[in-house]
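Of the protein chains in this complex, all but one are displayed in their positions.
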Amino acid sequence: MMRRMRIGVTATCAAAVLVLAACSSSSSSSSSTTTTSGPSFNEGVTSVINPSTAKGGTITYDDSSVFDSTDPGNTYYAHVWNFSRLYATPLMTYTSTPGAGGNDLVPALATAPGVVSDNGLTWTYTIKPNVKFEDGTTVTSADVKYAVERTFDRTVLPNGPSYFQVLLGGNAATYPGPYKDRSKNIMGLTAITTPNPTTVVFHLAKPFADFDYVVAIPQTAPVPPDKDTGANYQLHPISTGPYEFQSYALNKQLTLVPNPNWNPADDPEASQLASKIVVNFNVNADDIDNRLLAGDIQMDIAGTGVQAAARARILSSPSLTKQADDPLSGFMWFFYINTKVAPLNNVACRRAIEYAANKITLQDAYGGSVGGDLASTAMPPTVIGYQSFDMYEALSKPNGDPTMAKQELTACGQPNGFTTGIAYRSDRPKEVAAATALQAALATVGIKTTLHGYPSGTYYSNFAGSPAYVHSHDLGIDIGGWAPDWPDGFGWFDEIANGNAIVPAGNTNIEELNDPVVNNYLAEMESASSTSALRAMLANEIDHQVMSDAVMLPIVYAKSLLYRSPALTNIYVQKYYGMYNYAVLGTS
Amino acid sequence: MVTFIIRRLIGTVFILLLVAAITFAIFFLLPRLAGETAYGLATQYVGRNPTPAAVHQMEQTLGFNEPLYVQFGRYIKAIVAGEHYQGQWCGPPCLGYSFKNQQPVWPQMISDVPVTLSIAIGAAVLWLIGGVTIGVISALKRGTIFDRLSMSVALAGVSLPVFFTGLIALELFSYKWPIFPNVQYVAITQNPYLWAKNLVLPWIVLAFLYAALYARLTRAGMLETLNEDYIRTARAKGLRERTVIIKHALRAALTPIVTIFGLDLGLLLGGAILTEVTFSMHGLGLFTVEAINNQDFPEIMGVTLLAAFFIIIANLIVDILYSVLDPRVRY
Partner (left out) sequence: MAVPIDVATSPGGPEPEAPLPASTKAIEGRSLGQIAWMRLRRDKLAMAGGIIVLLLVLVAIFGPYFVQNPDTYNQQLINPIFSRPNGPWGGISLAHPLGVEPVTGRDMLARMVVGARYSLLIGFLATALAVVLGVVMGIIAGYSGGWVDSVIARAMDVFLAFPLLVFAIALVGVMPSSGFGLSGNGLRVAMLIFIIGFFAWPYMGRIIRGQTLSLREREFVDAARSIGARGPYILFRELLPNLWAPILVYATLLIPTNILFEAALDFLGVGIIPPTPSWGQSLSNAVTQGFYATDPMYMIIPGLAIFITVMAFNLFGDGLRDALDPKTR
């Protein structure tokens, strides 16, 4: 499933050494070792910068757009999931640490990971006793059940993931949500049972080995039924985290203050240090960078990196470069190659595209090695089980291989090339540049393409994401980007490669791949007997199979050039989010 | 005159209905021509990967599978009489609930109006006074350096995108030389001094864009009227030069100025999109951008109707002003 990340300019050099060397063209520093005074470039990826337990101060975030919702049950943006940890505690969460451990699950509201029974159909969680809401009332398992139940009414809360609706058994398939009947004693979803105030039991329709990842989604953060105001809950969610809402002018400004009823022992992955947190919405993106660098604000909440002007400024100043990090964002950019639009239904024609593409011009469209690393696989290095391989010479011949491409063209019966369409989002300049670059590269081997730009608001719902439209308009190649809801192979591949995920509108399996090998691997990953080692291995297998099917043309593993404000303490990159961890920040 | 105004106000209601119908048609009818179904439309608003049941539910709640005239009728009825929605009452004028955040549209728009008003009116005063003054002086000093220079600067203002001049203004006057630090909207009721100070840059940037047209039109109009016989007579009568210029020459040249002032201000009140985006001020313009990005129909409708209202009223006031400025005009 795809978490959405705000799209901005992502930029960085591939490694500290390369950065300082590349930047030495306009600066005098060309040292490749870290300086002894203060933190250095990229240090935030591997260690905590400015560790401190000092309290007080105000942290100001700016957002170039708005949250899809502050309601933890109604959001699907990575940075909102990150930020919501300040006022919502789900059953499980990710260990707050820099480096590799940042992808590991750890209990939050729960005392331990789910206990599996009944051949993988039952998951039992025990929640910590005496966890309090912001108003002092104790959290019970009924509040967790209610939190999940309310997400079933998509006319009120349409934005969040729908895993619970798909995975749970009982009456989950027909349960309409609690708003249709708001009596307090009706607990309608039979798939979740609460035998006592500290136990929550989930009854699945079929085994799902990754269920611990599913309950790490903010939708399991408890909601008191008598304080739930439906669509208005976003204006003041009842907090179980270190902070609570003081005021929220919808889409304008949000202010959080410390939650007096929060016990630090309840959630070691979050901290209560700053005495005030402010978020400003709809701020001009270029202006955010200016404010950040001037010290007027401390964080760009979207977490996708600075814009081009600031990127150049940061990378050409050694003192500013030391305060930047360039993590892999967990996102990947690629082109879908549709398997139903002729002649791309023949795998050799698709392979021709893989060989013909000029990966360097494509990478430059996203900002060069600044914007991401050249990609040769269908899954990025941040997914568990990733191993590098290069089926179509993306790394060995990054400018493309016209000879091999022409061979593949002959093999698929189109020795003089063919015509097809490339779809992209016209309001994303990088995608315009990438589509143009691909068109130019494919033209050199005789593949003639027409470009079709669409607005991003309706790209997935009406155009690329509508198989009927793709077929009728010959959109053989469609640009896309993806980030997983959790960092294993299923979280990455299920929605973009599972034959069962093809839907008539809002489709994300845009290549319409229906390969039984892939479908079976995905099913096996979530079977009751699956282990994490098996899933890692299967992820790699699916990766190879998808690339062999040539249904994806990988462009880059995205990176974000993040600026680390010197005013912040305990700042580091959380691998799961691909950006700084907002739950632990303080200010000095 | 009074009957004229009443007739126009009645006409306003019909125009607004027409605009609403057009917007409705664009939003719902056009996609149908492209093969869009009610199901496909509902998918846009149910988030990612919804179950088919959830999409059908949304279809129902938003009424997409009803015939278009029924949907339109319901929308108009809600504006006039209010409606119940999801257990809440939304009184007239009820412009519906946002598809994106399920909050009522009218209060959201109203809270944005003061911002747009502040930006638009302030800039309008500036470009009117500045533009006309420069135009008058250019006409009087025709052919001199002042005339050529002011014309070049004015043309530069029109050739450059607003977001560029805004960005440069911010970089120079907010960051490099902190004359206007931390530009953000402060309500006039909160702090009048800060309100004005933070608006200076947006006012100047916006006025720079419009002043060109006003200066050029004034200059052209003045050049014409200055050659009229009655100007010669006025001078011969011994009137002071300033009176001749302002009361006689300028007044006759004002008709097109008044026309475009009404148009510009009316259009701007519906949302100074580029300025608000550049300076991060939450007005109707930003609201419009968000609404369009999200394909949020109630918000789009709401802001279109409000903008239409401003335009119609502005044009009505201009038409009335014609007969004030030029007594020969009658309707």
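Which chain is which? They are A and B, in the order written, and residues in each are numbered from 1.
Note that in this section a residue touches a chain if its C-beta (ideal position, glycine included) is under 8 Å from a C-beta of that chain, and two chains touch if they have at least 3 such contacts.
Source: prediction; values computed, not measured.
Enquirer: Given that one chain is not shown, which residue among A:F152, A:Y386 or A:Y454 touches it?
Expert: Residue touching the absent chain, from the options given: A:Y454.
Enquirer: Just to verify: which one of A:S317, A:Q407 or A:S426 makes contact with the chain not shown?
Expert: Answering carefully, the residue with contact to the hidden chain is A:S426.
Enquirer: For the full complex, which residue in B:M58, B:A78, B:V205 or B:A307 touches the chain that was left out?
Expert: Missing-chain contact among the listed residues: B:A307.
Enquirer: Could you please point out the chain B residues that touch the chain left off the display?
Expert: Touch with the absent chain occurs at residues 11, 15, 18-19, 22-23, 26-27, 30-31, 33-34, 36, 151-152, 155-156, 158-161, 163-164, 167, 212-213, 216-217, 220-221, 223-224, 227-228, 255-256, 258-260, 262-263, 266-267, 288, 292, 295, 300, 304, 307-308, 311-312, 315, 318-319, 322, 326, 328-331.
Enquirer: To test your reading of the contact rule: which positions on chain A touch the chain that is missing from view?
Expert: Residues touching the hidden chain, for chain A, are 9, 11, 13, 22, 25-26, 286, 307-313, 315-316, 358, 360-361, 363-365, 367-370, 426-427, 429, 432-433, 435-437, 439-440, 450-455, 457-458, 462-463.
Following the convention adopted for this analysis, only the chains that are shown with their structure count from here on.
Enquirer: Which residues of chain A touch chain B in the complex?
Expert: Those in contact with chain B are residues 1-2, 4, 65-66, 68-69, 76, 153-156, 158-162, 165-166, 173-174, 176, 179, 230-232, 234, 249-252, 280-284, 286-287, 290-291, 294, 296, 456-458, 461-462, 466, 468-469, 472, 495, 501, 504-506, 508.
Enquirer: Could you please specify the touching residues of chain B with respect to chain A in the complex?
Expert: 31, 34-36, 39-40, 43-51, 53-54, 57-58, 61-62, 86-87, 97, 100-103, 108, 111, 167, 170-171, 174-175, 181-182, 184, 277-280, 282, 286, 290, 292-295
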